[in-house]
Structure formats: C-alpha cells, structure tokens
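Note that one protein chain is taken out, while the other chains of the complex remain in position.
Up next, chain A:
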Amino acid sequence: MNIHLTDEELAFRKEVQDFFTNEFPKDIKEKQDKGIYLSKDDHVRWQKALHAKGWAGINWPVEHGGTGWSATQKYIYANEAAKANAPRIIPFGLTMVAPVIFTYGNEEQKKRFLPDILASNVWWCQGYSEPNAGSDLAALKTKAVRDGEDYIVNGTKTWTTLGQHADWIFCLVRTDDTGKKQQGISFLLIDMKTPGVSVHPIITIDGTHEVNEVHFEDVRVPAENLIGEEGKGWTYAKVLLTHERTGIARVAESKALLASLKRMVDAQNDALVNMKENTVFMTRLIEAEIELKALEYTELRVLSAVSTGKAPGPESSILKIKGTEIMQLLNELFVEVAGIYALPYVPDQYRDGFEGTPAGPQFAAKTSATYYNNRKVSIYGGTNEIQKNIIAKQVLGL
C-alpha cells in the first residue's frame, strides 16, 4: 500500500508542469487568477492549446486521437491543472458526447464528428433534462417522429449549459411511447442552426446566463444523425453518465480552492474581520480539510482499482456526493471570509475589461457569485439524493 509515483509518472508530471508554465495562454491565466469570466473564445483557445499538445482527448482511446492516459496520469494532470488554475474543459463535446460516438457511432459518424470535437472546432451542448423530466429523466417527452429520411423533433430541453454558444446538441428523444419508458428513447445529434431550434436564456441566482431552455418546433433532423439503434438511447446515456466517474469528485479543484482559502485567511486583510483568530471558523476550515483529505484518498482507492484492471468498488459511488458537498462547503467558507464584502453585487467587477475601483478586496468580488452558482453541483448530474438512492439500491441492496 503506497501512493508513490513511478519514475515515468514523475517524468510525466514534470512534462505537465512545463506545459502549464509555458503553454497556458498568459491572458487566460490572468483572467482565471483574477476571477474574471472567460469568453467563448478564451475557452476555445485554451482547448486548442491542449489539442496542439495532443492532450484534448483525455478520456479518449489513442486510435481516435486521445491520450490513452492511465488513471494515474489523469490524476496527475488534474492536480497540475488545478494548481495552475487552468479552466475546466467544457465537457459536452470532449468528455460527454465523444465517448458515445466512439463507442456506439458508425464509422461515418466517427469520421464526421470526432476530429472537430477533438480540435474544439465545434461547440456541443447537452439535451437531456426537460421541464418535466429531471431526476426522472426517463420520463422525457421530446418527440422524434420518423418521416422518410428524417426525424421530426418537437419538445423542450432545459438546463442546457452554454447552449447559447453551441453549434450542435446531443439529445435524448422519445421515438416510441408504447413500452417501458426507458425503452423508447433514442440518442440523436442535432445541428443548432436547423430551422425550428431556438435558445432561451435562464438567468441563475448568481445573475449569470449559463443555462438555457432549448425549444424544438418541427425540427427536421436527418436520420443519419441517430447514434446506434433506435430505442437504445437510454443504455448509451447511462454509459456516458458512468464514463468518467473517477473525475467527478473534482478533488484537485477543491484542493486548489482550500489552498487559496488558507492564503486568504493567512493574509489577514485589514479591510476584513480576522478569521484566523475565530476559532469557530477555523474549526470548520480544519474539518473541511480533513473531509477533503479523506475524499482524496477515496479517489485514490478508486484510481488504484481501475489502474490494476479492477472495476471501481462501491467507494466510487460516493465521489459525486462528497465531492460536491466539499466544494460547496469551501465556497461557503469563502463567503464567510469575504464578510461584509460578500454583499456588493457589482458583476462588472468580474467581467472582462473592468477598469473601475472594485468594491472590497479583489478575491471577495466573485465569492458570492461562485457560492450561489455552485449550489447547482449537488443538483446536476443526478441530484445527491438520487445518488443516495443508487447507493442504497446498488451497493447496499435495499
């Protein structure tokens, strides 16, 4: 039992560190460090930089241009990326739809879609949830009716993250409503420019436009955009959901957050209450650190199982719940440190090009926005309550 890295892994870590030092675009890094929102172009440029290095397809097999990295390499990469404060990869193309295409798509589809996903030439979004199909996703009603060589799609998708930037959307649609609800679902790729597709912003409690509703009104979609077999979409979607369970805990990001939180506390900003002297706060901080350390080792246990060829054990099912709980707790502690400066809502302060005088310390500007925004993490991807149902049924046999 050990957590030592091999010589090759240490060399790999050095390579990753060098990459972040030399090839992480300076202007994007500056925005990240200041907590300024990135534009679509920033995300694309960053992902293209990764692609140039051959590191865009982290979970992809080598034959499709992926890294073919081991679980340990992915862990090393995630840690270095978080330390460098690199942007998250926008997951919809590279980590969500691509595995479905390379696993279940036909040769034509692989040739048509994968290279542009890998190169970040095309922006994807996800069409799963509907206004009346959230936790009960299989209750979805968006209909795709076959008409000659096309499907005609009607319905509404919601919580479509960054759909306002998207060129394509991958959707779960109902092609049959006669049998069991899981069985009539198909996996369909839709060009967002198709007539009848419209995107409607949803503003979240942090005041940002991140998610959308997407309406489909008699949208004609070529049948060649169907992935795999009609009626098998639920199976494909489940594979997608479990594809990268190990990364879901976002331990590396939380570790970076904790380190930054400790720096804030140590800095003892004159404009704020000294939290270091506050034993109640410090107790919460230490307990967060302990929980995060435990989660880091839970993740390592899963990685170790995966890298020795075993299936992840039951411990993997807790990663999403614990990972989101800790991230939310750290966000909450940031708000605590920001104190009274958690109040000002001056969104320009964390938008590009702001040249005024910020209200309060730099770090405080975005703490509330992040706190409010990240209430989503225990809701999306299957709420934490749904995750507990899964543990109760699949792990504990209840």
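Miscellaneous remarks
Operating definition for what follows: a contact is a pair of C-beta atoms (placed from the backbone, for glycine too) under 8 Å apart; a residue touches a chain by one contact, two chains touch by 3 or more; residues count from 1.
One rule holds in what follows: contacts and distances are computed from a predicted model.
Per its UniProt entry, the chain excluded from the display bears the name "Pimeloyl-CoA dehydrogenase small subunit", taken from "DNA-binding protein", "Phenylalanine--tRNA ligase beta subunit", "Pimeloyl-CoA dehydrogenase small subunit" or "ATPase".
Of A:M282, A:I340 or A:A359, it is A:M282 that touches the chain left out of the display. From the set A:L303, A:L330 or A:A365, the residue in touch with the chain omitted from the display is A:L303, counting the whole complex.
Checked against the hidden chain, the listed residues A:A144, A:I318, A:A338 or A:A365 yield one contact partner: A:I318.
Only one of the listed residues, A:A52, A:V346 or A:A392, touches the absent chain: A:A392.
Touch with the hidden chain on the side of chain A covers residues 1-5, 72, 276-277, 279, 282-283, 285-287, 289-291, 293-298, 300-301, 303-305, 307-308, 314-315, 318, 321-322, 385, 388-389, 391-393, 395-398.
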